[in-house]
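With one protein chain held back, the other chains of the complex are shown just where they sit.
Here is chain A:
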Amino acid sequence: MGGRPVTLHARLIVERPRFRLDIELTVAAGQVLALLGPNGAGKTTALRAMAGLTPLTDGRIYLDGGPLHTMPVEERPIGVVFQDYLLFPHLSALDNVAFGPRCQGAAKAAARRTAGEWLERVGLAEHAAARPRQLSGGQAQRVALARALAVHPRLLLLDEPLAALDAHTRLSVRSQLRRHLSDFDGATVLVTHDPLEAMVLADRLVVIEDGTVAQEGTPGQVARRPRTDYVARLVGLNLYRGTADGDGVTVDGVEFSVAEHLRGQVFVAFPPSAVALYRTRPDGTPRNLWRARIEGMERHGDNVRVHLGGPIAAGADITPAAVADLGLSPGQDVWAGVKATETHAYPA
């Protein structure tokens, strides 16, 4: 154990009435993989399958070359941090952390000593005697992490580790979690529906939709080149599928000029901040310009997010001053244009 490179290879197939999960995952030693997806996509099912809490219909899980899927839960070298932590309410924080080492055969005193070290590492040494209900959300999260790591897992599984925290606590707990994850030398799989959490904590993202892998890559790749509407919404881009002819892309009758030279089926993506709105048709190139109808407007940070209908649906972020100058209101027809330099195309 310890220090040896761990790699997880898993093909997870879980069939239920009206739901099928079928994904393939690879995680290298020391790497953090985030499973990102909407509710009901199968993220938690995938995590439970790796832990052995949900039986696989088919597939296999190999950790470090050895099969994991044939082992019962209690023999798998895993650590799990559950969404609501599931700290044993009748045990102190110390005994919660000591529970795993005890089960692995450590004597009571040794297990409690190990647990004390872990609590110290997560900065909770002075709360060792506290019952879970006396801990704050952030403290409970750290106890849960210490409990999962105290069994020296080779695979760490985290289910929405920050979802139960309020926004303020989440920020500090997230940076601590990031530090502990980078110290951990095994493979980590993290389930989340929060793209920011995934981007900050993970080395690689796997986006799951409807039980299958919709996209995977580094956070940067996924953020720059979304391949599904869900991912595009997560990272805040307008995303379209179109046909490229070398120096332009046609999306539902709207022509975009892009920097990339591509042919065939492509994705086109641009941020809402790159969209400009006009009352009258601006002069110049007919490209990157289309007639749109304002379907809705809402406050979005310092700007106003304008939802556009028409040949293509798009979001546009413009300043409140521009909204006033242009006299924009829902139901109005406007011209929408997007800067070519901020429009990216990539193969579909």
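In this text, contacts are C-beta pairs under 8 Å (C-beta built on N, C-alpha and C of every residue); 3 or more make two chains touch, one makes a residue touch a chain; residues count from 1.
By definition in this document, contacts and distances are computed from a predicted model.
Enquirer: Name the absent chain by its UniProt protein name; which of "Flagellar assembly factor FliW", "Aminomethyltransferase", "Inner-membrane translocator" or "Molybdenum transport system permease" is it?
Expert: "Molybdenum transport system permease"
Enquirer: For the chain left out of this view, which of A:A51, A:L68 or A:A223 touches it?
Expert: A:A51
Enquirer: Just name the one of A:V151, A:V173, A:V254 or A:V275 that touches the chain not displayed here.
Expert: A:V151
Enquirer: Check each of A:T70, A:Q104, A:S182 or A:T319 against the chain that is not shown and name the one that touches it.
Expert: A:Q104
Enquirer: Which chain A residues touch the hidden chain?
Expert: Counting only chain A, the missing chain is touched by 51-53, 73-76, 78-80, 82, 86, 88-90, 99-100, 103-104, 147-148, 151.
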